[in-house]
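As you look at this complex, bear in mind that one protein chain is not there, while each of the others sits in place.
For chain A:
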Amino acid sequence: MRKLGCIILFFVWAVLGLFAQEIRTVKYEQMAEIIDQKGDKLTIVNFWATWCIPCIEEIPHFVAVFNQYKAQTNLEMIFVSLDRATHLKEVAEFIKTNKMPGEALLLDDAKRFNEWIPKVHPDWEGNLPATGFYRKGELMEFHANMLTEEELIHIIDKLK
């Protein structure tokens, strides 16, 4: 009986542990470093938020296309939430419910919007959703609008 209790506890711990690992709160520099570390792999970085309706509509496109293409094209996916850090739990919940693959970050750098938004792309006004395509830390393509599955596939095919 005690053994069973231990096993259940272990599972709860493992699931919670995984869950906690699913999202990291970062500043801009840490985010840039994480993107750099993906090296040669084509890395899709999607900026989103739970309050952003078009982002929520767009996320299933990323989930579907990433799951379909990751094996053959050596893809990486990073979801960067711009929700408030105090909403971390809701964001983690959303990621889990929607089975969002890849890495998840919460970019908690609101006071420096005006510093880091132009560093991501000089023409980005901060409107969400927005998506960058990186390789070796270099931004290859940037879209500050919603992307369809077809558009995503087209961009991946072009950059892979």
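We take it that contacts are C-beta pairs under 8 Å (C-beta built on N, C-alpha and C of every residue); 3 or more make two chains touch, one makes a residue touch a chain; residues count from 1.
In the analysis below, contacts and distances are computed from a predicted model.
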Listed names "Chemotaxis protein CheW", "Xylobiose transport system substrate-binding protein", "GntR family transcriptional regulator" or "Thioredoxin family protein", with the criterion being the UniProt name of the chain not displayed: "Thioredoxin family protein"
Logged for chain A, residues touching the omitted partner chain are 49, 51-52, 54, 82, 84, 110-114, 117-118, 124-129, 144-145
